[in-house]
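Contents: one structure, followed by commentary.
FYI, not all chains are in this one, though none of them got moved.
A, B, C and D label the chains in the order they appear, each numbered from 1.
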Amino acid sequence: LEITAAALEDPAAVRRRFKGTLQHRDIRVLDPSFAQSRDPGILARRHSILVNLQPIRALLFYNKTLVFVPDGADSILSTLMQRLRDAGEESASVSFSMRSLESIFVTVCQLLHDEVTKLTPEVHTTVEEIIKTSSGVTIERLRQAKSRVSKISSRLLGVQAAFEELLENDRDMALMNLDKVHNFPDYYNDDREEIWCVDHEDIELLVENYAQAIDGTFSQVEALRSEIDSAIGTITLRLDSARNKLLGIDLLVTSVTSAAAIGALIAALFGMNLNSGVAEDPHWFWGWFGGVMVAVPLIVAFMFYGIYRAGLLIT
Amino acid sequence: LEITAAALEDPAAVRRRFKGTLQHRDIRVLDPSFAQSRDPGILARRHSILVNLQPIRALLFYNKTLVFVPDGADSILSTLMQRLRDAGEESASVSFSMRSLESIFVTVCQLLHDEVTKLTPEVHTTVEEIIKTSSGVTIERLRQAKSRVSKISSRLLGVQAAFEELLENDRDMALMNLDKVHNFPDYYNDDREEIWCVDHEDIELLVENYAQAIDGTFSQVEALRSEIDSAIGTITLRLDSARNKLLGIDLLVTSVTSAAAIGALIAALFGMNLNSGVAEDPHWFWGWFGGVMVAVPLIVAFMFYGIYRAGLLIT
Amino acid sequence: LEITAAALEDPAAVRRRFKGTLQHRDIRVLDPSFAQSRDPGILARRHSILVNLQPIRALLFYNKTLVFVPDGADSILSTLMQRLRDAGEESASVSFSMRSLESIFVTVCQLLHDEVTKLTPEVHTTVEEIIKTSSGVTIERLRQAKSRVSKISSRLLGVQAAFEELLENDRDMALMNLDKVHNFPDYYNDDREEIWCVDHEDIELLVENYAQAIDGTFSQVEALRSEIDSAIGTITLRLDSARNKLLGIDLLVTSVTSAAAIGALIAALFGMNLNSGVAEDPHWFWGWFGGVMVAVPLIVAFMFYGIYRAGLLIT
Amino acid sequence: LEITAAALEDPAAVRRRFKGTLQHRDIRVLDPSFAQSRDPGILARRHSILVNLQPIRALLFYNKTLVFVPDGADSILSTLMQRLRDAGEESASVSFSMRSLESIFVTVCQLLHDEVTKLTPEVHTTVEEIIKTSSGVTIERLRQAKSRVSKISSRLLGVQAAFEELLENDRDMALMNLDKVHNFPDYYNDDREEIWCVDHEDIELLVENYAQAIDGTFSQVEALRSEIDSAIGTITLRLDSARNKLLGIDLLVTSVTSAAAIGALIAALFGMNLNSGVAEDPHWFWGWFGGVMVAVPLIVAFMFYGIYRAGLLIT
């Protein structure tokens, strides 16, 4: 009964070691150079279980468990080891491979849950800030938050799919009872597959439980994503509304300028240093002065009224 | 036959109490510190049913029902108790656990339905107001309404999923007949699973009925959500249309300003205090005055016509 | 053999009347105060069929049919009656309950189909108008058309789901042969469920046929919805394009204004009533006059060229 | 062995003719006034097959095939006839009804494929043009292209659904072997349904093959649709980007105008025909002249720098 953490640097060595039990293709699931581009998966083989739940990959036998973690993730390993030891004390009646499997599931689910729990307040803060200020800086932060939510959501989907695929595969679940497969090889005869195939209540309960834990975490992530989308929608609508207001007021100000320009045109014409023949008339000046001073506000008022009547100032 | 409301403050105590009947993992479903992040679910164990339908979590035995509600939700508990008592009088022939289960289902469905019923007129009012005014304040209220609809919709989806999962699980539904499991333990023998497994008509009818109630409530929520989305679409389109109108009229006003500026330029040039040699000519003044006064409206008319012809004033 | 139209005002009375045959929960399906919030459904009970296809709710027995319609929908009832009478003449060999059921299905499918048929030309007209004019009034009408299409689409989805659920339930379809259930109660023994369970070819053909009719109507509604969405997309794109055109021309006009303003600035400076010492110079006036008159169009031409080169006038 | 093209003008006549073999409901599938609003479908009855694959509707017997095409679609009919004759020569061992069915399938699949093949270069051209010019005319053509793609896509979905439904229905596929049904009526006994029900390899291969052809055509249409959507996305983004550029340059030009207006204001003030007491001062003119001429470009430069620093000129 041993658990070993191995850096699978040399796939060829592993291949040699497990030549009898594992197929060429199965080893690729564990090979880090391939596994990165693989979706998560749990595969049952006769006498072994292959687990690829990023960042943990593992190979379980009835009396041995090999765990592969990426470099620099030793804390994951020590958590896993601790959990396995605790599980050993608590429920010694459960088989070693089952305890290993549960420890791996707990660790992966907890890792994902922790990430979501850590992300949640950050997203809330960002969303609240952007709703308040909607400045360029918060838009950038919103983008980052959304990208992180998307990444964790796609990881959760992967783990979810791995659990669901396993739950739909009676044969794999039955073979995952490694102890029984080891002790009663005759029972797991190919000819009697329809009998032992449904004999997997324990493993089913175990997997279902962690599948539900992942579902719960996924619901949380979906809530975050929906919150961000709603914030983006609100900002877009608010910017749209503010834009119409800006354009409406700009139109009013431009109308004032236009009316002033018309008045100034008339004044400028009378300001030409040309012989008008009316330069000395004592009434022309104040007549035009007063006319323009009255006409310009009237034009402005008329334009404002027209814009208002046309319903253009909805915002 | 007793129903107990318990604050599950001490999971360890509960664990000790139900060591024989419940597994370590099952208790976590009821533990408030875990259950908050769990999706709703209904699980059948031999001799007990675990219900996690927020805000009610419950543990049912053939002769005992434990109900856990969050702090400050005593009104839910009293409603539930009252319903159970009524059910006891009305249909004494139904087993205690079935009556408890139905009471919990009724309470949860009614809670969700009440929330939707309360939300509906608020959403209608907000949508109508925003369609009429589309001011910044109503946009904010629309956001709040949409967020509340999303939250209740995701809760309904959770309950829906819990019911559907149960309905697809013959074994769980059969085991939920706790009375029969208690009285005829031999009948529920593992070897005869294929026989007792389909013996669940009563529980199936019960669950189907409340699943349909939840479906109905969900349809209502979807109608609300679609109403809000439609309102947002309308506002966006209306803002777009108004914006084009604003820009079109702005262009017309700017054209007027531009024509006046050209006229004013000519007038200002003649207003320069420089020796033009034509200052005393009696025809130049009125010639240029008339020319500009005719030319400026002509330029405006020409621009308006061009803009109109280019089809720019679609709104 | 009687068909009765009843106003189910007093659920308690109905409850008393059908105590033997119907369960407490089933009556709620027919109760108008509950049924409004229920999704459509067709339920088979031993000796009766419950139909909830808004606006018709009905309770069928082998020799009796109770139909509940909302107030003010007597025309539906008379159509239904007429259809039942016709069916009775045409195919007397078919059992009464089957004829009743088919009459209800025909009526409901026809009602939905009629609504869609009525809606179709209105949507076409609105879409064509909005594509031509895209004025605020047609946007409002588009919104109304979309909202009506959404409502009828969700009703169709409900009926579709009811038919599909029934088609997937062998037991319910078999029990819907009320005549046979009544005449051969021994045959429909619980112990022989697997035998009579598949005996439902007639009812299956009947339901399939109307399910297909609903599918056809749904396709029509989907085509309408897609037409509206496409119109909205086109208008949005066209408004966007027109907006860019407006801004581009506005920029050109603003450029003219700007160049005129620069010219006017120079002219105004020379118009200052201050001693420049060059006022009498016979060349300065025409020099600056000509210079400004040449420079302003040059500036305009230069700006237009720059804007054109920057590719800003895409529309 | 005859194939007949009939205009089903008089449903009543057809009803009389096939009273024995076809049910009332089945004839409606072929009735043009109903069939238009029906989704495509292939139905097997004892001794006949009903095909409704727009634009071809057909009724197949073991020795007779009735084909209904809409008015003006005689070319479809002649293609179909030719294909049937060719099939007769090539594979005389295949039964007449199978050859008829395959001919209909080939014709319908080819029709749809031809339409898609014809549509493809048009869409490509439109998309390329709109990406280059994005003028109002091409937007209109894009709309038309999208609407045509949507229509053909929904027709393909209908045929796809008809094929899939048939492939899931063992009984219908078995009954479609009309020759065998005719020659060995005893074999197709209701009591032996589970035996003859799976006897449909030939028809399954045939249907699967054309289902795959439709899938391939559908993939092509989906590629077209995605191309159009991508083009719309690009144009929208490009219009957005151009709009910001336009607004940015407009702001610069407006800034120039504003600075010139400030300068002109000062000059105009000194141009007032009022007694300033400084009119004869030999320094004031050139002082203010120079001051304004320096201040205006400085103001412009300051504004440009501020706009640039605020990062407003992103496009």
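One rule holds in what follows: a residue touches a chain if its C-beta (ideal position, glycine included) is under 8 Å from a C-beta of that chain, and two chains touch if they have at least 3 such contacts.
Everything numeric in this text was worked out from a predicted model, so none of it was measured.
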item: Complete complex - number of sequence copies, 4 represented; value: 5
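Quick note on the criterion: only the chains that are shown with their structure count from here on.
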item: Equivalent interface positions on chain C and chain D, same or different at half; value: different
item: Chain centre separation (chain C, chain D; CA means) in Å; value: 20
item: Euclidean distance of C-alpha centroids - chain A vs chain D, Å; value: 32
item: Residues of chain C whose C-beta touches two or more other chains; value: 136, 238, 240, 242-243, 247, 250, 254, 257, 261, 264, 268, 271-273, 276
item: Of all residues in chain D, those that touch chain C in their complex; value: 23-25, 37-39, 41, 133-136, 139-140, 142-143, 146-147, 150-151, 154, 158, 232, 235-236, 238-240, 242-243, 245-247, 249-250, 253-254, 256-257, 260-261, 263-264, 267-268, 270-273, 276, 278-282, 284-286, 288-289, 292-293, 296
item: Of all residues in chain A, those that touch chain B in their complex; value: 90-91, 113, 205-206, 209, 212-213, 215-217, 219-220, 222-223, 226-227, 230, 233-234, 237-238, 240-244, 247-248, 250-251, 254-255, 257-258, 261-262, 264-265, 268-269, 271-277, 303, 307, 310-312, 314-315
